[in-house]
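A single protein chain has been removed from this complex, and every other one stays in its place.
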Amino acid sequence: MAEHEAAVHAHHPPTGFIRKYIFSVDHKIIGIQYYFLAIFSVIVGMTMSVLMRLQLGWPGQQFGFLKWIFPNAAADGTISPELYLSLVTMHGTIMVFFVLTTAPQGGFGNYFLPIQIGAADMAFPVLNMLSFWTTFLALVAMIGAIFVETGVVGPIGGWTGYAPLSALGEASGQKGQTEGVVLWIISIALFCIASLLGALNFITTMLNMRTKGMSLTRLPLSCWGWFTTAVLALLSFPVLLAGGVLLLLDHVAGTSFFIPANLYVNDKLITEHGGGSPIMWQHLFWFFGHPEVYIAILPGMGATSHILATFARKPIFGYRAMVYAIFAIGLLGFFVWGHHMFISGMDPRTGMMFSLITLTIGVPSAIKTFNWLGTLWGARIRFTTAMLFSIGFVSLFVSGGVTGMFLGQTSLDLQLHDTYFVVGHFHMIMGVAAIFGMFAGTYYWFPKMFGKMMAEGVGKLHFWLTFIGVNAIFIPMHIMGIVGAPRRYAFHWNEVTGEGFEYLKGIVPVTKFVSYAAFFTAAVQILFFINLAWSLYKGKKAAVNPWEATSLEWTIPSPPPHDNFGGHEPTVYHGPYEYSVPGAKTDFVMQTDPTGAKAGG
Amino acid sequence: MEHRVKETKFFNMTLLLLAGLAVLAALWDAGTSQFRGGTDDLFFVLAALLVALLFATPPILFGIRSGWFHEKFVIDDEPASSEAHAAAEAREADSHGGKNSLFIFVWIALLALTGLEVFLGYVQLRKDLMLTILMGASIIKAALIVAYFMHLRFERMSLVLTIVPATVVCLCLMLILFPDGFRLLHLR
Partner (left out) sequence: MSEAGVESYAGASEWDGGALPYKVGHKKLGMWLFIMSDSLTFGALLFAYSYARIASVEWPKPFPFFPSIVFSSVMTLCLLSSSLTMVMAVSAAKRRDKRTARKWIFATMFFGAAFVVLHLIEWGHLIGDGLMAFELPEEWLKMWPGASPLFGATFFGITGLHMFHVFSGLCYLGVIALFIKRFDEEHVEVSGLYWHFVDLVWMFVFPLIYLLSIKPS
């Protein structure tokens, strides 16, 4: 974390006093802080995934450098099953909470929502700062969870932390379910508080602080994405907070909300607990967990819509339909959490309802996809890096979403649950698609955030290699899942010792291929980080409006001054996507341009 | 034009009728089954209420558009000018005595409902009946607190529509936990 603070300092070298850049209340600085927190987390999470792929591709093999990374946990240079599980857990938790939730919403949302609606700051600047620092504390606690357990690098319960094992603690006699879990729960609880305070701030800002003329139908779609995300966060995080409090009580106070009687763990009968129900934890977790999926993807959708329209030089196809579809996805997202629990022992009749509503989500998603395609149709597309990543987002959204239709059906889910099919599906849609949204946002908004252009050539190379890489990783995973490879297993078939599942012998080459693809893709990301760092210092100076876009952030200098619009409030006369308006002088009409209205008329 | 107004009226009336029928079906099922351990009944009731809500949505939206709710529920509408604003403020200042007595009345109502609840506990009512009445009374109490003590009654309808439905829907969603709870006992 030291590096991320240092990075923040580095961008603003001369006036480095703490109030202004560390405990800043300026939404732009806080946005950048969130962004770098996410970058730090993504490096940690990605390293863990590389180690996991190392184990899966070559199970049980000795690697000298592992001794150096994990002197305790991997003293013999191999990754033990417990270590592997803890890597899975920490990879999942860090990626979901501190990257997918933090960067698009806390980072870009914080930076650009106030600017795009024409406000000088968020509604509650101090609360904004507190949300960031609570998130930071949560990250510290999560990183702490890596170090407190012996023999592993954190809890081993997966990012869902399923009870009863996560609730039992010492009593389970299981490595990796003790203090690490406590820190993990505390971290999640802190993150919940930070997120719901942030969400409240977003909603208030968006509803109350729009500038003159910025009616609801003139908001950029990115704002709608952040707004819907904030609504979801506001209503789903408190439930996880409640669940987290109960799990913490189970873990430290000896209660048994989630622990049934007569539990038999590690050849030992648990006598001191009883009366609870692990399904209740699953319900409380997934009540949050499914909206969380949309919390990760909706800002990406908003940013993608925004960027597609900009570089297609066309108005977005069906603005209202896009807004309604975002809301429909957000609303339906609350009704479907049970599709994560089809085989948990939940009431099968509720399963049917969950299945039906899950399939219904396909409708608004399809509306969005077809509207994106409609926007691209017949357009004079400018293939910048941001545009490429946005198109990549649409592609991944389709290929990840279609497999979601498979998993949403109870009968198919019985077969595919907890296999690599699920891993492939959610990485495609929630992992990579959301990350593509973030990349698109980075390439698009970097000039505004830091006043420098990113290198386009390297960016395009980065896009193509990443796009090929992620498809090479996750499409084979679907096939592995259909074959029946279970997830969260440290290995499927060990060629050297002949251990594992005989029937999975055949997928060993596929596993190795996926591992190679993962190393390749991870290595390609170095291009991005180099591009980011290089552009920060040596990048070409950015003009006010390098992309010839119309929304409000492109009317002010890059980077924007402290109060965004220099004390006066802009007035908005147009919708956000006035591209190629017949009769206008340029092929774009700024939202603040009063003359363009006449020309357009 | 007149034709269309008539059509809309007819449409809304039909939908309201259907919504009413769905509510009646829910009530009928609730009455006959008395929720004796059957998750089917719980589900039927919930589904019927949801259908009723769906049917009732277009008429309600129509009502909002035509300003029906506005007249009925919004007391403190926006004053047209600063003079009107000043006048309204003066009116408000005058009516404070009246408002305070309203609050005291609400407080007494809350105490009375609490007293009723405690009394039910004293006479040890049947458990299912007790639960129903307690929850009903609690919801009324919560509504009173939200409407009067928290001044939601005196806010704009749009704020009410922003806050209340989202919270209520999310809370009602958690009812889906109960079928599992009922089943769990039989799974042991």
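For reference, chains read A and B in written order, and residue numbers begin at 1 within each chain.
Here is the rule we go by: a residue touches a chain if its C-beta (ideal position, glycine included) is under 8 Å from a C-beta of that chain, and two chains touch if they have at least 3 such contacts.
What you see is a predicted model, and the numbers here were worked out from it, not measured in a lab.
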Residue, one of A:254, A:348 or A:566, that touches the chain absent here: A:254
Residue among A:59, A:176, A:243 or A:441 that touches the chain left out of view: A:243
Contact set of subunit B toward the excluded chain (per top definition): 78, 92-93, 96, 99-100, 103-104, 107, 110-111, 114, 117-118, 120-122, 124, 127, 130-131, 134-135, 137-138, 141-142, 145-146, 148-151, 155-156, 158-159, 162-163, 166-167, 170-171, 174-175, 177-178, 180-182, 184-185
Absent chain, residues of subunit A that touch it: 117-118, 123-124, 127, 196-197, 199-201, 203-204, 207-218, 234-235, 237-239, 241-243, 245-246, 249, 253-257, 272-277, 280, 284, 287, 315-316, 319, 569, 571-575, 577-578, 581, 589, 594, 596-597, 600-601
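By definition in this document, only the chains that are shown with their structure count from here on.
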Interchain centroid distance [CA atoms averaged], subunit A/subunit B, Å: 37
Subunit B residues touching subunit A - in the complex, by the definition given at the top: 39-40, 43, 166-167, 169-170, 173-174, 176-177, 179-181, 183-184, 187
Sites on subunit A touched by subunit B in the complex: 231, 235, 239, 277, 279-280, 283, 287, 334-335, 338, 345-347, 349-350
